[in-house]
Structure formats: structure tokens, C-alpha cells
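The complex appears here without one of its protein chains, the remainder shown in place.
After this line comes chain A, so read on.
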Amino acid sequence: MRKRSAILLLLPAFVGVLIFTFYPLIQIIIPTLNQSSDYGKLYLEFLKSSYNQTVIFRTLAIALFTTLVVLVLGLPLAIWIARQDEKVRKLLSVIILFPMLTNAVIRNFAWIIILGKNGVFNDLLLKLHLISAPITILYTNAAIVIGSAYLFLPIMVTSLVGSITELNIETEEAAAVLGAGAMTNLFKVIIPQLTTGILTGCILVFAGTMTAYTTPQLLGGNRHLVMATLIYQQAMTLGDWTNASVVAIILIILSVVIMFAINKLMKKLDRRKVNA
């Protein structure tokens, strides 16, 4: 009886997911199916092209770098926020989300102004005499990483603050009494207890960066295409919907495989704290 009503209650959500997630996916696959009977060839040809390989590699590299940058910046920030009084912590947790409240285009235009040849960043470096002539940051892979990191830092911090506030602070005190200094404590006691939070944050940032369109488009320019911008170019500029579909499907498969791998890792690490 109970089970039946549970199924009934889940039905709308189930149908919703079915329609809104899988129907578009099928729509993406259709162009490749119509095009040729030998559609496996489409993928092989796409993957053989060294240009496409570069794009795929760049997409993965930018996602990986962004994830690392966000993790390294986000962890200390998250620890600091999590260790404030509840009131301050709640306030900071909201403030940290501010970048996400602005429109993606506007946010990236701000970065264009900051990172440009005559931008704030170059001005600063010149004034500090660290460089003698303006350097090119805008429209490079670095610019994409910077813009993506800015966008995804709040997600990482939010994910981590949750895990950190759940830590038993006495474990750190116990480690200190046993002779662990601050750094040892961080790497041997705090971080190992945060694996779930860190990996969750990493999945979100990695998947988000890999599939983001606006940031690589505006900060990377046309010479630094990633898969998302390549899809747009194929479909909208060149009108080649078949190729766009191929890229989209490869992107989806890559994301899913990577997320499964991280999930698997998480479960393995999690086994150690059954019922904890």
C-alpha cells in the first residue's frame, strides 16, 4: 500500500525527468542517425582529426586546471568560513554566492576589462615593474581558466563548508595534543576527512567547466575553442548539425565516464566510515 503510493508520488518527477532529460538527448542523437547508415565512421573521422583532438584535450585540460585552482583557493577559504561563528558563517556563505547572481555575459565582460592589454591587471603588473610590456592574457587558455575558476569557486566553497562544519573539531585537537602541527593537521587529519566534500565539489566544478559555453566563448575567443564552443560553431556558424551532434555526444560520454570514475573513488573512500 505504502509502496504503491510512493510510486504514485514519484511518477510526476519521473515523467518530468524522462521528458526533459532524455527527450533532448534523443533529439541530439537523431541527426547522426539520419545522416548515414555507417554512423560509427562519423565518430572515428571526428576523433582522427588532430584539430579535434586538440579541442578535446584543451577542454579536459582547462576543466582539470580550473578544478585544481578552485580546490586550492577554495579549501583555505572554506575552512576559514566554516570556523566562524554561526552568524558570520551564514552571512559569508551568502556573500560567496554573489558571483553566481550576476549574468554570465556581464561577468565575463568584467574579466575582459580586467585581463585586456590595457586592463587593470596589466596596469598593476606594469606599475609593480614585474613586466616591461603588457602581456596577453585575454583570449588564451589561462583567461578561460581564470574566468571559470571565478565562476565555480562559490560552488566548491559551498560544498566544502558543508563538510567542514560537520567535522568533529576535537579530532584536530586530539591530533595537536599528539604532536601534529598546523600543516600536518591539515593534510593528515582535516583533508582526509573531507574526501566526500572535496570530490563532490570537484565533480561539480569539472563537469561545469567542461560543458560551459559563455566563459570560453568570451574569454577564449575563436582560436581557443573547447568542445562546447566547437558545438556552437559547427551548428550555428557552419550549419553542420551532424558534426555538432557528434561533438555533443562525445562530450556527454566523456562527462559521464569521468563522473562515474570519481563516484567510484568516492564510494571506495567512503567505505571506511560506514555508519559514521
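For the reader, a short list of remarks on this structure follows.
We take it that a residue touches a chain if its C-beta (ideal position, glycine included) is under 8 Å from a C-beta of that chain, and two chains touch if they have at least 3 such contacts; residues count from 1.
FYI, contacts and distances are computed from a predicted model.
A chain of the complex is left out here; the name its UniProt entry carries, from "ABC-type quaternary amine transporter", "LuxR family transcriptional regulator", "DNA repair photolyase" or "Purine-binding chemotaxis protein CheW", is "ABC-type quaternary amine transporter". Among A:29, A:180 or A:259, only A:180 touches the chain left out of the display.
Of the listed positions A:50, A:103, A:168 or A:237, the one in contact with the omitted chain in the full complex is A:168. Chain A meets the missing chain through residues 168, 170-171, 173-181, 184, 188-189, 192-193, 195, 272-276.
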